[in-house]
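Only one protein chain is missing; all other protein chains are in place.
Residue numbering begins at 1 within each chain, and the chains themselves are lettered A, B and C in the order written.
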Amino acid sequence: MSAEKKTGRERGEEWWQTGIIEMYPGVIRLRGYEIQDLIGRISFPAMIWLMLRGDLPSEEQAVLLGIALGAAVDHGPQAPSIAIARMAATCGVGINNAMASAINVLGDVHGGAGEQALSFYGDIAEALDRGLTLGGAVSERLDRFFAEEKDYVPGLGHRFHPIDPRAPRLIELTRDFAARGVVSGRFADIAEAIEAEMAKRKGKTIPLNIDGATAVIYGELGFPPALTRGLFVLSRSVGILAHAWEQLQESDRNKGPLPREWLWAYTGTPARPFPGDSE
Amino acid sequence: MSAEKKTGRERGEEWWQTGIIEMYPGVIRLRGYEIQDLIGRISFPAMIWLMLRGDLPSEEQAVLLGIALGAAVDHGPQAPSIAIARMAATCGVGINNAMASAINVLGDVHGGAGEQALSFYGDIAEALDRGLTLGGAVSERLDRFFAEEKDYVPGLGHRFHPIDPRAPRLIELTRDFAARGVVSGRFADIAEAIEAEMAKRKGKTIPLNIDGATAVIYGELGFPPALTRGLFVLSRSVGILAHAWEQLQESDRNKGPLPREWLWAYTGTPARPFPGDSE
Amino acid sequence: MSAEKKTGRERGEEWWQTGIIEMYPGVIRLRGYEIQDLIGRISFPAMIWLMLRGDLPSEEQAVLLGIALGAAVDHGPQAPSIAIARMAATCGVGINNAMASAINVLGDVHGGAGEQALSFYGDIAEALDRGLTLGGAVSERLDRFFAEEKDYVPGLGHRFHPIDPRAPRLIELTRDFAARGVVSGRFADIAEAIEAEMAKRKGKTIPLNIDGATAVIYGELGFPPALTRGLFVLSRSVGILAHAWEQLQESDRNKGPLPREWLWAYTGTPARPFPGDSE
Partner (left out) sequence: MSAEKKTGRERGEEWWQTGIIEMYPGVIRLRGYEIQDLIGRISFPAMIWLMLRGDLPSEEQAVLLGIALGAAVDHGPQAPSIAIARMAATCGVGINNAMASAINVLGDVHGGAGEQALSFYGDIAEALDRGLTLGGAVSERLDRFFAEEKDYVPGLGHRFHPIDPRAPRLIELTRDFAARGVVSGRFADIAEAIEAEMAKRKGKTIPLNIDGATAVIYGELGFPPALTRGLFVLSRSVGILAHAWEQLQESDRNKGPLPREWLWAYTGTPARPFPGDSE
């Protein structure tokens, strides 16, 4: 129907379009399925998959997705997201507001490492598709990295943990799922090849971190890099909620970053009179 | 140790306290469990339970929690939360920012109905504990409601759906889990007794809605009312992410609520000259 | 026109209504004034007043509003709002996102004291209108406060400052403006009478704080209590922006509340084996 022939209401309804949910009085369909057919028959991770990708995962795929989501729920109150959730909870706002202030900081630096890692893996996967060997593809990508991008190789190393206990466990599980044919294992291969090549170049192992390991799983399951940040938000929201909730049980008000009796260091212009006033 | 004897660092570390997560280099424990012992052995809803409540649920309890979380993921772009996620996604912010702006509006009106319903059920459960019959307890609470609170009975009725297809399915499943001894069924009884008493008083059925039905499950599982809002945030975050993600695939920029060529109605002071200017 | 006769487009345009802004191609009117007539002729505080209240203030009223807005811009990084702005700025989000996470915590506890103070003053003003003396009205309100509300008298006392240097200066300026007939001075009288009565009751002065003092000015200027929180947001946004901006010049990444090498105290369940695993 041409735009001119549409009524205003049709035009308005068309302005908001979605392929995710269809609704009529008494009817809710998600991705084509009646909601009452889904409830009680698919797990919560399967519902997440369906909503994001449009089709149902196998039961095993949903289990693996749930594993990655469960692994990154918390990293303690030194993480800005968790600290912000706790501070916000002392300021007289709703628990959803405390969560929002926290989720809002899962940006490029705090929440983007998984996305960067999966993009990096994807570049190597593409080189494999072009016929390169795994070693060749990894070397090529690392050469480009050190020539052009520098900083940290995404997915490797941790400021705090010599070995992040989550990463080897996640890779072990990915291997199990690959052995059962649920996934191919290709991204696990890539991540381990990066780790090995880096160890060769640096003379010491810089082990895979949680972002690198969850990126392996999300890649194995076919999620695009940009969506891994959204998945990380769903995962970390659990820790954010737990900490906001714990803090709400306390009586703190306007909790600052440092103990109440401490101040900050002032590094600015020394005290001075207002222009024209005599000292 | 007395506060005076503590070093500054001890005092600082004590300022941030939590019973949720313990960490050392190479060690992450959630609620006392090594994270690598949890990964791959508990489902994502079980992880949510552990984080929020401190102990592991049974497998069946985790399944029921996952059912409630999965049921409320989306109600379409006429819900302010979903619309905001989509609009934000066209404004040049990160996907986590779009999610935060949306989650932030799940306040008393948009996100609080489950909490209100579970508090209402809880008052009736307390009256049962005091020895009242179910009918008596429900009548007493509704009498107080109509005398003092008015407006809508929490958990009943829907602006759009004559019968919300999610609610009867969730109650049916709760009954199944009660039959298997996972939960007691007490909150399902209470919700249905409210519905029945209201039908008697009003002469027509005002059926249980999604908030009333998920509140039944959260109550059966022992969650306090205030935490149901947090659980709703986790649930609705899935729909918020799905819609933000779908919108990000489009080329819209600064998407407004109405079609681009429409304006709003102006209802204010008519055009007037600046004071002192002649017309 | 009846709703039935409206076209869909008319209905859509009516769904979004406002008395604040009127727009056509080439035309923008705020509260009835052509925007080009306002630009360059009214100050920024006068624009804030016009937008919020619908009419232009006198020049003197706008100056007094600007004084209150300028006084509360910052209270340093121990305030959760300022700390959050700085932490967010290290997480890889936009400066507007850092500001939003911070503004979001200016809730009942962190941002609501001015509103509570002005409501308190308003109750006393009402009693004056009923014919009570200032002393009588203040006593009556304080009696009710200590009988029913307790906690802190809104607008008085400060955790950190024995005397908040901003408050006496703001009251002095309010008196100047009252002497020139810009405002009545009634709310300054009320605040000082509360301070005096409290000193009599407690045996020591609990001096007016910044929230109490800005509430005096907002009350003198005729703003309703609920709007003082919005004005505080506009004011504190300046400090939030300044701190976010200063932090963005630094190279910190994922800045936590405590120095990087410190942890938090863990207060939860001691390390335990996963159920069924042998220790």
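One rule holds in what follows: a contact is a pair of C-beta atoms (placed from the backbone, for glycine too) under 8 Å apart; a residue touches a chain by one contact, two chains touch by 3 or more.
It should be emphasised that the depicted structure is a prediction, and the values quoted were computed from it without experimental measurement.
Partners of the chain left out, restricted to shown chains and counted across the full complex, are A, B, C.
Remark: the omitted chain is touched by one listed residue; of C:Ile67, C:Leu132 or C:Ala265 this is C:Ile67.
In the complete complex, the hidden chain is touched by one of C:Ile20, C:Ala199 or C:Ala265, namely C:Ile20. Where subunit C meets the chain that is not shown, the touching residues are 11-12, 14-16, 18-21, 23, 25-28, 30, 34-36, 38-40, 42-48, 51-52, 63, 66-67, 69-71, 73-78, 83, 86, 94-97, 99-101, 103-108, 111, 160-166, 168-170, 173, 226-227, 229-230, 233-234, 237-239, 241-246, 248, 258-260, 262. One chain of the complex is left out; on subunit A, the residues touching it are 9, 12-24, 29, 31-34, 37-38, 41, 54, 56, 93-94, 96-97, 100-101, 104, 257-259, 262-275, 277. By the touch rule set out above, subunit B reaches the unshown chain at residues 7-12, 76-81, 83-84, 87-88, 90-93, 97-98, 100-102, 104-112, 159, 253-258, 260, 262-264.
As a convention for this text, only the chains that are shown with their structure count from here on.
Summed over C-beta pairs in contact, the chain pair with the top total is A-B.
A separation of 22 Å divides the Cα centre of subunit A from that of subunit B. Taking the mean of the C-alpha atoms as each chain's centre, subunit B and subunit C sit 29 Å apart. Shared interface positions of subunit A, i.e. residues touching 2 or more other chains, are given as 11-12, 76-78, 83, 97, 100-101, 104-108, 111, 258, 260, 262.
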